[in-house]
Structure formats: structure tokens, C-alpha cells
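Removed: one protein chain of the complex. Kept in place: all other protein chains.
On to chain A.
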Amino acid sequence: MSIWNYVVTAHKPTNVTHSCVGNFTAPQELNLIVAKCTRIEIHLLTPQGLQPMLDVPIYGRIATLELFRPHGEAQDFLFIATERYKFCVLQWDAETSELITRAMGDVSDRIGRPTDNGQIGIIDPDCRLIGLHLYDGLFKVIPFDNKGQLKEAFNIRLEELQVLDIKFLYGCSKPTIVVLYQDNKDARHVKTYEVALKDKDFVEGPWTQNNLDNGADLLIPVPPPLCGVLIIGEETIVYCSANAFKAIPIRPSITKAYGRVDADGSRYLLGDHAGLLHLLVITHEKEKVTGLKIELLGETSIASTISYLDNAVVYIGSSYGDSQLIKLNLQPDAKGSYVEVLERYVNLGPIVDFCVVDLERQGQGQVVTCSGAYKDGSLRIVRNGIGINEQASVELQGIKGMWSLRSSTDDPFDTFLVVSFISETRILAMNLEDELEETEIEGFCSQAQTLFCHDAVYNQLVQVTSSSVRLVSSTTREMRYEWHAPQGYSLNVATANATQVLLATGGGHLVYLEIGDGTLTEVKHEQLEYEISCLDINPIGDNPISSQLAAVGMWTDISVRIFSLPDLNLITKESLGGEIIPRSVLLCAFEGISYLLCALGDGHLLNFLLNMSTGELTDRKKVSLGTQPITLRTFSSKNTTHVFAASDRPTVIYSSNKKLLYSNVNLKEVSHMCPFNSAAFPDSLAIAKEGELTIGTIDDIQKLHIRSIPLGEHARRICHQEQSRTFAICSLKNQSNAEESEMHFIRLLDDQTFDFISTYPLDTFEYGCSILSCSFSDDTNVITVLGLRMFYPKKMSQPRILVFIVEDGKLQLIVEKETKGAVYSLNAFNGKLLAAINQKIQLYKWMLRDDGTRELQSECGHHGHILALFVQTRGDFIVLHEEGAIEERARDYNANWMSAVEILDDDIYLGVIASLPHEQYVFLEKLQTNLRKVIKGVGGLNHEQWRSFNNEKKTVDAKNFLDGDLIESFLDLNRIRMDEISKAMGVSVEELCKRVEELTRLH
């Protein structure tokens, strides 16, 4: 890795940590606001479900998120505090659809010990103050004045040092907090304090409650009329107020999240560590609490946050599994569950380990992650680019073009696949057995190369060869009309739609024909000054079968021109610059925006916005897709049109949020593609590649593809073994009722089906810390090595290293070696085994004993590290990442050209670190600096401060790392802002776009 780096997230954070519901975007609109680490998402509740409105990057990791309604306001404000002690209050301005900052600030203290149990940020229900517990022994108050403005913050000494939770009580004349804490004898109590704003101090509150459940961890304040607080423990739930105390026992569980159902606070949803969802009810007679009731509703993902939305629909946000939208039914289903999952939202986190493999052997690395935790543990196969799922394939050399045709105009499916070769044309069709077989369209010329084919009106087909244009009946397959090229001219380029044909002959002649019932009429002929290289008349205007514009690419002056149809008037001429001729032009429309795409012979692609009424081309952008000529074709998938760019690096061009995106297709080289939507293979593509014709379906069009393999247990380490085509994982399973609640396993999985094929249970109190597949010198076997650690060192013997071979799909233990500490990391090193054992690095030799068995023999070691956690080797070098000295745990795998993958500190981002040449680094750093001036931090938060390095001891500016997320946001800017940056940089917008787009193609 070089010292000049570009860091970009390949996948936005998906781990949901907070959520809240309120009227944020308008007084009548109900919104769900979700925090995912460094981003918030604003959703709107609609009859169709949750409608995502905005994804808001926050320059900081979100620690608390609260909606509140200041006095006199018609809608809610959003309070966000970040882990690095910044906070902001945001308001939605509906007129401009912008987030505006009402207040912000820094709430850090120069001295103080950060809390162990997380930061607490709460808002008084009567909006008198914001309370923060950020450092042990301190409670920070930000008071509101009577106009709802925030005033200078101050600290109050809080006697309780081990605070577990703090909430504001409802219905108190003075702002009152309730504190759940643990004393120095590990007993847990609650205490109330009134906040005396004038004296800046606490006054003893109305009540206390001592000696609660030892697992009490969560407070739920109850709104009026009942008021008081619920104290959620592991074995009991208690309701407490100044004049009432009610308790019920519960089945042992750790409650992770709650959501209030009713405005009067009589019902709550509780989510526990096993993903069980309970309903807690406070029974009451008028305002007098009479008791508590709890009922199991069913199972969800392990919740980190629960938000009741509307009409019995609930959002379950999860850090350990996929987040969910659920409905609470009045009647249980067959399994007795009242929970119905309506939607699932992917969460990759927490990623604790991953490996990079090439499962499909296409030269495209895939990342297999150990994701999720506990019962929501899973493997996720994350693949960059779009996959083609091969359905059928035949060997066919020398394909020059392909088109699909229907047997009648209103047939929804394609029947014929026309495949053109240098001196012949062959027709393939689906037979009754749904097999592709060769057939004939009698009216077609089969002894020549086809230049273009298309379905036409009146059940006709059009075929263009170098000498003529034929019109053939699609039902009788007989020729109905033939138009011949003028004497001495051959047709070089052709295009057509259902009613029109546009041809180019040598000498720059452009000929326009219209298709009738059994006739072709030459409507217009025009001679241009140079030869024509490519044409398109794809109808993207109001008329679906005819185009009013024609796009023409030219040799010699290297231009692309727009002509009007039918009169062939030149409307626009755009010089492309350079010396590379356009090879393919395409008129297309995405999300209601019309574009002209123009592919050059060197793998570059230009795109322009096309004004359909004036023919004007604007907003030129250039990207590099490959190095070879590109052929552009449209295709549909799930009722949306996309463009396939066939080249040495096939790419799908699509649009998301009105922005063109480019996604790699996981194929090496594609010379031609055409959509082939047959009854047997609906929504398929015919693809010509490397002497082969393939029919396949295409994945959903998006950048990253994630496949989920639920394990029902928590995978912690993974390795892949190419030879046996297996994965080995170290996993743990929580037994709900057993005495020993954790069981640890080594499991072998088939790398195609992901089925468990062999399991090796570990001893009690023993778990797998590291796993590796490697081979040793002088042994041909590939071996799986496992490093173990004991988590109850007193009870059992030594930690050890186990060596397995995979034989007949089974894990066979062949050697074990005791070690003097936990084996945190294992690496293959020059045919030997390198192990990080506590503070020591140990090298083992693979020895052959006299009796033919093997053993691991210690060869040498290196001491003096704090705790060796990760070791990477390359060649003869060993890089060691130590705990304590580590700034960033980066693991650099050269997965596929240029791209590398890393885990950042909290294991919840999936990202890319790419090394940059110094020149590019300097250029991009300048761009980043300029972008900081134009793109403002939401809530007034500062980008530079956020990206600075920080630990307990120091904070310094980020060096040698660029934030790709900020740099790539250049492409989201409007033209005016792009121009601003272009001016400041002294670089054209086109060049900036091109350089940034190239970076987006890294991931």
C-alpha cells in the first residue's frame, strides 16, 4: 500500500442504531428517522409503506437521536449528538426541501472520563432543557429559554459514577431526571433529581428505589396521565412512581430496545437479546396503576431500536441482523406468532471477518463476510458488479451481430434470434421443448452478413444487408418487399425501429426509409461531407414506434450529429475532440431524462443530455469503460430500460436518482449483446463472448450484490480452501436453556451450496480465534489450521493449535499443539506457520516424525508486543498490527485489479482503499478542499474535524488519506456548483467529472 490513499465506502452503513418517529417534514406528515452509524435516513409513512425521502450524511458517528417539539412549533425538530461530542438541532424547511440548522455546538469537556456505558442524550418532555451524560460523574445541561432558543451549557456534578440509564420523568413541575445506577457493591438502584436551572444544581427528587434486579439496565419513562418509570431488568420488570410500585417476574432475558405503542404510555414493545418481541402492558384504573402484564408476540431480528409507526406496523432496527418492518396481527399464525414480517432491510454489520474468493472463477473477487451476531449471524456474499446467470450456451465463433425478433407484432415474447457472421446469417429459435435450435426465415438473405434487424409494424421483420433492405412477413416468413442499394454503393451502417429505417452508404450518403404494409418508401436522401460510422433512431419521444430524431456518428471530423426525421435536417453538431471515431451511438431515456450516449473506439463513453424538442446536446460527460470499441444496446429488466455496453469490460449503464451509474458485468469480454425475452427464458440476454453464445438472465441492476446465508449462529472467523472447494468457519451458538450457554464449533461448508458438510465441536470453554488454510513445505496436503483460545483459563488445559485436513468432505484432526496463550492470528509464511500468541510471534515448522506422522515444531519467536492481534505477511516481510499501537486495522487484499478491501475500526463499513499516484493525490486533495467549501456539513458539522485522527490521547488532522465519499459527491452537484469548483480548480467540468467517475468505478 502506498502512502497516498483514497478511501471510499463501497456500501453505506447498514447497521441501524437509533430510530424515532414524528412529524418532521410537515405537521401532517409522519416520518421515521433512522440512524445508521454516520448517516440518517428520513422516511415518510404512506399507504404504500415506508417511502425513503433522504439519506443524510452526518460528519460524525451518531450517539443519540431524538425528535422533540419546542413550544409553539407545528412540527418536530431533530436533535443529533455525535460520539465526538458535537451536537446539532435540525429543522426541515418544506419550502426548499432543505435541512436547516437551528443550533449546534461542542459539548466536550477538557477533563472527564468518557462513560463506559455509552453516551446518553435526553430532552425534557416539557422542553426546558437537553440533558447529556457524556463523562462519568457529570450531567450536562443545555437549557432552553422561553422562546425555544438554546442557552450556554453547564455541568452538574452527578454523584453516581456507574450510570446505566437516565431519563426525564413526565409530568413534573420542575425538570426531573431518574437515574439507574450501580453502586460499588454492584447493586443497582434508581434515584430521582430535580434540575434547578437557576442554581445550576440538582435537588433531591421525589423518590428513590433501592436494590433492583441485578440486570436492570433500561428505564422507560411513562407519560401522563400515569407518569412514573418502568425499570426493565433481566428477571423482573418494575413500575415505579412517587406513589406506586408494581413488579412482575419475566423469563430471563436481556431487553435491548423498547418502543412505546400508545400515547398514554399504557403499552410498550420490548425486544430482547434473542430477538423475541414482547408486549408490556401497564394495567390501570383511570390514573392508578394496578399492575403489569407481559406477553410474547413472536420473533424478529435482534432489535437495537423499535419504533411503532402506525396502524399496527412497527419498525425493528437492528445492529445484528437485517432490520425489518413488521405488522402486529390480532390473531396468531400457525406457529403462534403475532408478528408478520412485511419488509426486510439488509444489514451487513457487524462484519467480524471476511475472505476474498473467486467462486464463479470469472476473475472477479467476491467478499464473503461473517456478518451479524448471535441468532442473526450469517455469511454474506458481496459481489461488485452485475452477474449473468447462464441458462444455456452454445459454441459459436465469429459472431458479428445479434438481434431478437418476434413472430408477430403483438407477441409479448421474442421467438427468433438472428445471429450474423462475416458472410452468412443464421436464425435460432425456441422449439416446443424450449430448446434453442436452428431454423430459417425464408424471406431473409442468409448468404450475407446482416447489418441490422428489427420487428416492424404489420407483422413484418426488417433485415438490412450490405446490398438491400428486406421486409419479411413474420407469420409466413416470406419476403414482401426488397429495397436495393443504389448501383455501385453498398450499405455500411444501418438502424431501424418499427416504422423507420436509416441507412448509410459509402461516400457519406444518408438514406431514410419508412416502413408500410408490404412496402418500403425512400423518403429522404442526404449526402454528408464525410463517411458515417454509426447511426441510431431509437424512439424515445412520445411516439413509441417512431423517432423524430436521428443520431449520426461521423468519421474524419469526429463528430456526432442530430438530424430531424423525416426531413434529415441537421439540428446539432457536436465535435467529440480527439482522433478516435465514434463506434456506437444510442438515443435513450432514463427516469424521464433523454440522453445521447456515444461510445468511442478506445473504450471511452460520452454522454449528453438531449433536449427532445430542440435536439440540443448539453452537459457532456466522458467516462472510460474499457480499452476496446464499445457497442451500445438497450435492454429491459423488471420493466426498466438499461443500456448494455459490450466491450472488453462489459458494463451496464443505468440511472438512479436521475444520475447515470455504471456497473461492471461479471463477464470477461462481450462482443455483442441483445435482449432475448422468450417465453422459456423471460427477461434474458443473448451474449456473444469468446466464441460462445450464451443466454442468461441478469441480476438486479445495482452496484453491489449481496447474498445472505443465514446460519442461526454467530460466525466469527472464515477461510476458504480452493482445493476442497469449502469454507471453514469458527462459530458459536447460544443454547437458550443449557447450563453452558455457548457452544463453539468448527464447521465446513460447501462453497457452492453453503451447506454444512462437516462439524467439529470444540471443547467446552474453548473457542476458535483464528483459522487459516495453507500448505506446508514438503507436504502436498492443503491443511486447515485453527488457533484456539480459552475463555475460562482456570477450568481447562492449555490453548492450542489444531491442524485438520479435509478428506472426503470431512474435517480430520491430524495434529494438535498446545500454546502458551491465545492464538489470535495465523499466517502461512514461507511454507511454515506463523502464529500470533498473546504478546509473542511464533514460527512453527511442519515436521515429519519417524513414524510418518506430523508435528508442529516451534522454530523461533519474537516477543515484546502488547497484544498481537493481526499479522499479515507478504514475501519475507511480516507486518504486525498490535493492539494499543494500532491506528487503523486495515487488511489489504488485492482482490481484483486496483480494488482492495478493508475493515475500518468498528467493523461496520465495507469499503475500498486504493493507492494513488502522488500527482493524482495532489489533484484530488485540491478537489476535496474545494468541495468542503461548497458542500456544507449537515448541522454545521465540520468535515475536516470529523476526518481527523482521534484517540484518547490526541487529535491530529488526517494525512495521506482522502475521503472518497466527499470527492465522489461532486457528481451529485448541480451544474452551477460544478462550475464554481471548476473555476476554483482551473479544470474543466468535463475533466473533473471524468476523473471522479473513474474513481467511482473502483467500487
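Note that a residue touches a chain if its C-beta (ideal position, glycine included) is under 8 Å from a C-beta of that chain, and two chains touch if they have at least 3 such contacts; residues count from 1.
We adopt the following convention: contacts and distances are computed from a predicted model.
J.: Would you mind picking the UniProt name of the chain not drawn here, from "DET1- and DDB1-associated protein 1 domain-containing protein", "Mitochondrial ribosomal protein S24", "Cytochrome b-c1 complex subunit 7" or "AP-1 complex subunit gamma"?
T.: Options "DET1- and DDB1-associated protein 1 domain-containing protein", "Mitochondrial ribosomal protein S24", "Cytochrome b-c1 complex subunit 7" or "AP-1 complex subunit gamma" considered; the missing chain's recorded name is "DET1- and DDB1-associated protein 1 domain-containing protein".
J.: With respect to the chain omitted from the figure, which of A:C37, A:L150 or A:A599 is a touching residue?
T.: Answer from the full complex: A:L150 touches the omitted chain.
J.: Please pick, from A:A74, A:A263 or A:L432, the residue that touches the omitted chain in the full complex.
T.: Checking the options A:A74, A:A263 or A:L432, the one contacting the hidden chain is A:A263.
J.: Among A:L78, A:I142, A:A257 or A:I771, which one touches the chain that has been omitted from the display?
T.: A:I142
J.: With the missing chain put back, which residues of chain A would touch it? List them for me.
T.: Output for chain A: 30, 41-43, 45-57, 87-89, 93, 96, 98-107, 109, 140, 142, 149-157, 199-200, 261-263, 267, 279, 281, 293, 295, 297, 308-313, 322, 327-330, 338, 340-346, 656-657, 700, 702, 708, 934-940, 969, 972-973, 977.
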